[in-house]
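Only a portion of the chains appears, each positioned as in the full assembly.
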Amino acid sequence: MNLLIFSVILWCGVWAMNRQIANSPDRDDRAARIFVPVVLGGATLFLWEGLVTGLGVSPVILPAPSDIAATFAASTATLWEDFVQTVLKGALTGYVIGCTAAFVIAVLIDRSSFLTRGLLPIGNFVAALPIVGIAPILVSWFGFDWQSKAAVVVVMVFFPVLVNTVQGLRETDAMQRDLMRTYAAGYLQTLIKLRLPAAMPFVFNGLKIASTLALIGAIVAEYFGSPTRGMGFRISTGVGSLSIDLVWAEIAVAAIVGTLLYGGVSWIEKAVTFWHPSQRR
Amino acid sequence: MKNAFPVLVVLAAILALWYAAVAPMNIRTALDQAERAGAAVEPAGARERLEVSVWRLMIDNPDHVSEGYALDRPRLPTPVQVGEELWKTTGEMVLKGRALSKRSLIYHAGITLQSTLWGFLLGTTLGILGAVAIVHSRVMDMSVMPWAIISQTIPIVALAPMIIVLSSQLGIEGRGVPKAIISAYLCYFPVLVGMVKGLRAPTASQLDLLRTYNASQRETFFKLRLPASLPYLFTSLKIGIASALVGTIVGELPTGAISGLGARILIGDQFGTPLAIWAALLAAAILAGALVTLLDVLQRVTLKRMGMQT
Amino acid sequence: ADEVKLQLKWVTQAQFAGYYVALDQGFYEEEDLDVTILPGGPDIAPTQVIAGGGADVTIEWMPAALAAREKGLPLVNIAQPFKSSGMMLTCWKDTGIEEPMDLVNRTLGVWFFGNEFPFMSWMSSLGISTDGKAEMGVEVLKQGFNVDPLLQRQADCISTMTYNEYWQVIDAGVSPDELITFKYEDQGVATLEDGIYVLEENLADPEFEDKMVRFVRASMKGWKWAEENPDDAAMIVLDNDETGAQTETHQKRMMGEIAKLTAGSNGALDPADYERTVSTLLTGGSDPVISKEPEGAWTHQISDKALN
Amino acid sequence: METDSVRTSGAKASERSPVIEARKLDLTFQTNDGAVQALRDVNLTINKGDFVSFIGPSGCGKTTFLRVVAALEHPTGGQITVNGMSPDEARRKRAYGYVFQAAGLYPWRTIAKNIKLPLEIMGYSRAQQDEQVARVLKLVDLEGFGEKYPWQLSGGMQQRASIARALAFDAEILLMDEPFGALDEIVRDHLNEQLLALWGRTGKTIGFVTHSIPEAVYLSTKIVVMSPRPGRITDVIESTLPRERPLDIRDTPEFLAIAHRVREGLRAGHAYDD
């Protein structure tokens, strides 16, 4: 109970401190930008610990962060095996194939205004579909191993990237295009020198959305059949056998990997679209 | 409207591809059946056929290719089969006056729609309020935004059972609320991001103008930030409702929600009736299309009335 | 009336006919009970639901219940309507599998989510490892919710229930002679299925105890009714199926098969069956399902009062 | 005390009382690649009823100075008072009408609604709002365009609408940042005349940024010539032209002499050899 009270107070204290930092002149420092959310996360974990132990929540419902950390440390081998299976083989393969295919096809259909006009509404529509629903079908088509997971990821990331890229390719303004016309620039020159650079902010928008979808897709697909490894496999069997701490360890891996993936894409975005107003300050 | 023709052509092309893909996808099943029925199949024996490519099988057994188009449990059903199944579970039900029976997809779409709308309402409210807080408070901006992103990297399917257990512990009956929570979890993020962008859309000079009038924060919000964010709002609402639908279906898949389109997909899988899965998927697609179109129309009308689009 | 929430192990189907019959025929009402039946699903762990207070009583398989008990969730079996196990492994005959030892070096589909324990025990009693194809090993797939892996030959064998998945294979056009099945019951590794479980701490409460006595009594009445009127019972199940996706033929057939499993049980747990289950689970070799003999995992406290 | 007397006395009578006083004003922007000194040691007194033009090369701090006056930017050194108060207090008293360098109309409001924006915020009644809108639309020759949206107007018309917006409420001090930049010569002449007439009628104090020497000379009672890096005042020219100014005053020797002095001051700020 003391721990509970203490953790609540600590959390409020951290919030107050963040408030101070956020209103101080150093707030735009890289250090501040990382420090503030990290200590808030730390304080929240502490609050969680306090709540769970203070209120005596059963570990089969919600384990304490310390238990999760212990399990994490004790099962690194398992977690690594699952990471390789789900992330490296399933999600990343699917992500790379899906994004590349979408990008290439977007550039190809962009040549034809007929195809663009025909495909874009359909693409928008499909992008809105609950693609996870096709997971059982793809598992039955592509088998139990990572290939079917990659296939689900491909389908999930394909349309967001396609739609964003096509839109980005049309995003050049009339004057920028006219300039190319006065130079009598060819299709390829216009594409490489004008339209692709101008499309990059949109492409990256799609890639970022796709990066959060990729993991979800790979994990959901494992619910419909998998070898006896993988994050989705471990999560679902973990729930079944009440190893909830292991489930949370897997969730932690997913969150870390997802954040790194998203952060990585954002980092590349920053380097590539440094010129865009949203990247300048 | 001028897009109608290209869209139809592309749709026709997709259907044609789909139709063509049915033959190779189903040839093995078709040959297995034909062999059981006593037909001579080349090569004989399902195990032997596993070593042979589908193209070879199609060439060697041209008579049986067509049987792949009429299977009960196809790996890939034909568009017509899916259409028929959909009609059987919707239109025919309506004609029989049983539109809202448990066997009707209309009933299940209704269940899914209900959760989706609750999730959408909850998610957009959260997203918008969050965005308002983030735009007006730097602490919120610095501490909450990164966690909002991280929240989306957590596999919601893993949390789904815990959400159900926790909400029942909090005394919430039924599966509707947990489904709506899952749906809101997926929905709030695009709305939050879009609205933060939108509420920050006013340029420095637009803000300066109001400063010279000494306008209050409230006035700045209602007279500048909110109207300036409307195009972003609608865009994020469209993504939001699509995400809410995905969330509901994800929530219905593994949480044993006993009704709704997600549950139909699950049961279709469990009892080996692929046609039921495809029909439910198609129904979900139609639902998604209808919802997004509705918001799109709303967007056009509103923005037109606000003079923001020609 | 006293409220009782019952969490099922799986979706609404004839496997749970007794409870639906009791509800439909008013047996619960007669006992002054207001029963709510919560169907299960692939991601619902009945053990977790009952731990979270989402249900008062649950239908679970004994291996999962004992495993949960070891994890610190004190579940107690208060009644056992299922006498025998319906689980089996179904294989293609043309793969050349004739006896259990032929399984080595094959790909097998297995249910997880707490349903894998009987299989694991069986394999370790055979001395077969489950870490991949090998001289003395098998490749295990986490099989999904359907029988496609067998039909499409992604696996040589899959887990089936006598009352459910097996018939789906048959319905897909496969004739029984093409298949060979290994029933756990025949292999001597049968474990108890569908028992009625509650939390140990609740049993100390006389009011709860009384409620459970009435619940078990009414439920068993439902089971007996279902055994005697299988077709009507199946229709009752069908009426209660919210998904509207179940078919009459399948449920009627399932009811017929279920009746074979409940036959021979009056509802009280036979300690011999329990012992057999425990010893099967303990022979896990290097990786047993439970590590020590459980204590207090069952009681006749309820069934004695309910059935006599 | 002084402030009070300024605010209550009539326009003509108080012509010589100071409204804006800047003393040793400094303003340095901190940017990623070092500090930019936008204003250095700026001393300037603007009296009530003055029409002050600011002229100088791109980047010399004209806009920055206007923004400091309107409390949109805070000086890093020196003092500035507006009616004896800090600019921020004056802003809270709604002393300013500001015309920005870009029109900055809100695209979701019609022209009339754009003009009403400050009136709504300042709590004018409906009737007053309509009356003001009609008046200023006429002033800038946009009668009949009230119900159009900004994008339905040409660039020049938009700029006029933004001028109308600043004139719709009765601000004591009018700050205009290159208001006539996008207009052609004829329209510009016309609006110059209108502005002079308005100023004559109301006795407002006006700060006016322009790139055009004739415009500065034609309009102002005081011309401030600025020079960049760091932004500073290099010359302040008190106009000797009468308050009443027909367009052809621009051909008088007096006019040309002032223009010449401005041009010389301006030229000094550039670094061309020729």
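Just so it is clear, A, B, C and D label the chains in written order, and each chain counts residues from 1 on its own.
Rule of thumb we're sticking to: a contact is a pair of C-beta atoms (placed from the backbone, for glycine too) under 8 Å apart; a residue touches a chain by one contact, two chains touch by 3 or more.
Bear in mind the structure is a predicted one, so any value in this text is a computation, not a measurement.
**Student:** So how many copies of each protein chain are actually in this file?
**Tutor:** Overall formula of the complex, using the displayed labels: A x1, B x1, C x1, D x2.
Basically, only the chains that are shown with their structure count from here on.
**Student:** Could you name all chains that are in contact with chain A and with chain D at the same time?
**Tutor:** B
**Student:** Need the most distant chain from chain B, centre defined as the mean of C-alpha atoms.
**Tutor:** Relative to chain B, the chain with the farthest C-alpha centre is D.
**Student:** If you tally contacting C-beta pairs, which pair wins, B-D or A-C?
**Tutor:** A-C
**Student:** Report, in whole Å, the distance between the mean C-alpha point of chain C and the mean C-alpha point of chain D.
**Tutor:** 85
**Student:** From the C-alpha centre of chain A to that of chain C, how far is it in Å?
**Tutor:** 38
**Student:** Quick one: which residues in chain A touch 2 or more of the other chains?
**Tutor:** In chain A, 61, 136, 140, 223-224, 236, 239, 244 touch at least two other chains.
**Student:** Specify, in ascending order, the residues of chain C that touch 2 or more different other chains.
**Tutor:** In chain C, 42-43, 45, 48, 51-52, 144-146, 148, 152 touch at least two other chains.
**Student:** Which chains touch which?
**Tutor:** A-B, A-C, B-C, B-D
**Student:** Along chain D, where are the residues that touch chain B in the complex?
**Tutor:** Result: residues 67, 70-72, 91-94, 96-98, 100-102, 104, 106-110, 117-118, 120-122, 149, 151 of chain D touch chain B.
**Student:** If you look only at chain B, which of its residues touch chain C in the complex?
**Tutor:** Residue positions touching the partner: 28-29, 32-33, 36, 45-47, 50, 72-73, 75, 101-104, 107-108, 157, 160-161, 164-166, 168-169, 253-259, 263-264, 266-273, 276.
**Student:** Considering the complex alone, what residue numbers of chain B touch chain A?
**Tutor:** Of all residues in chain B, those touching chain A are 2-3, 5-11, 14, 25, 75-76, 137-139, 141-143, 145-147, 149-150, 152-159, 161-162, 165-166, 169, 238-239, 242, 245-246, 249-250, 253-254, 261-262, 265, 269, 274, 277-278, 280-281, 284-285, 288-289, 292.
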